[in-house]
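Here the complex is missing a single protein chain, while all its other protein chains stay put.
Right, chain A next:
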């Protein structure tokens, strides 16, 4: 007994011996930051700038007591660990990405606030965790996400599959909500910038100044947290936090009418130094030639390298400025990338994207209406399926028997429909369909609805503005022009590795349609007092007249004689018991 105990103690001491050694091994850096800016000129002369800041942490947030946060922000790390979140995607957007004119977006988000979350299978009460999560995020990002409740949350069954590692996709662990009325302004950008390791003081984030970012056609900031493979063998899990910000600058409103752009013209600042915590910091400029001609775009100063990649199924060329290379800041202290067009563009060259959609409300009056969605497939010979997810609030009562899908004049039956009707004041409508789009076609989907009358306490303070219907989501595997090769995620630029691709023949794209604004029958809230007075007067006059007519009788009355003195005297005489005057 004693011998065994002594042996055990000895073993423990030996095991604890290389303690300091292990501490040294644990000191190696387990998190890394990469930052990237992509400038892509759009066919209409505007320019889109996409910032991506990616913090990757080789630790398992779910298991183990992680208490030391370095680059990964503590607010989000504690959130993921405490609420059992597997994936979190939050986007705050102002404006709309015009796919028809600008091309496929790298990552689009619907107008307003969008939050979709996959929870771990260990979470027992998903709805409670969802409510707590939206409240905590509303405090972190200064957005009214606490308005997310069961009236605008849905559980999609076919869209929004996890973007990170997943073993099994039980859709009861997924929640999706959109707040189309949410406004995005500097108070949302400030906490977003504070989550970056270098803040907005060094690196690419110095360009993020609110006065320029919100003076744009489209501004979208997002936070994505997901688990990813740690290395090629994919036996361990790392956590990735991506903060993306996409902004489209309008060349009309930025003045001077010329289509030349530069960092100073867009952001009113230039890049001066790099974030010391970043392991990679690059600026990519899309200089792909269109229609296989020679280059149209000239960039200055000359880039450090040129990178070719297949992005969204098409071969593209990028000029790369590596901010960490010593050659870049040789000549001047600041980097101001300038884009100049070599020859003027004409509008006939605008390429049409393979998949684009639009949505609008039809009908007239305040009783009924119709939601129409048009989906265009402009590929000349390939057909592909698309999943359409529509979330309609309960006060627009959809009639599913009026749902029609027409392609090229014929009815198109979807391969899969999931419809969940609304419950008044509890649940919105959810309509998910998998539709095959034939080549070179336009598909029109219409569904009729009836507008409900809300209770007078349910109207917002500005009911005459209208009520928003959130954007519908189209998820599709679009056939690529050029087959994509499987490349290492760590070596390729960040904007190519957001969606995990399974095979190279098609690429995944998620598009959003326009949000709709419908008017509900609204009472006139300024009138209750006047209405009560008028109604009471009418009732008194009508009913009172009838009552008098039916019940009033006339009788003769003695004329009253004498004034006040006589009445007082009569009163005293009554007390005395003497007959009155």
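Everything below uses one rule, namely that a contact is a pair of C-beta atoms (placed from the backbone, for glycine too) under 8 Å apart; a residue touches a chain by one contact, two chains touch by 3 or more; residues count from 1.
Definition applied: contacts and distances are computed from a predicted model.
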| One chain isn't displayed here; going by UniProt, is it "60S ribosome subunit biogenesis protein NIP7 homolog", "6-phosphofructo-2-kinase/fructose-2,6-biphosphatase 3", "Cytochrome c oxidase subunit 2" or "GPI-anchor transamidase"? | "GPI-anchor transamidase"
| note | In the whole complex, of A:126, A:210 or A:335, the residue touching the missing chain would be A:210
| Hey, which of A:60, A:273, A:322 or A:370 is the one touching the hidden chain? | A:60
| field | Selected residue (touches chain absent from view) among A:264, A:341 or A:508 | value | A:508
| said: Among A:55, A:94, A:281 or A:391, exactly one should touch the missing chain; which is it? | reply: A:94
| request: Spell out, residue by residue, where the missing chain touches chain A. | output: 19-20, 22-23, 25-27, 30, 59-60, 63-68, 94, 131-132, 135-136, 138-140, 142-144, 146-147, 157-158, 161-167, 169, 181, 183-187, 190-191, 209-211, 213-215, 229, 233-237, 385, 387, 415-416, 434, 460-462, 475-477, 499-500, 502, 508, 525
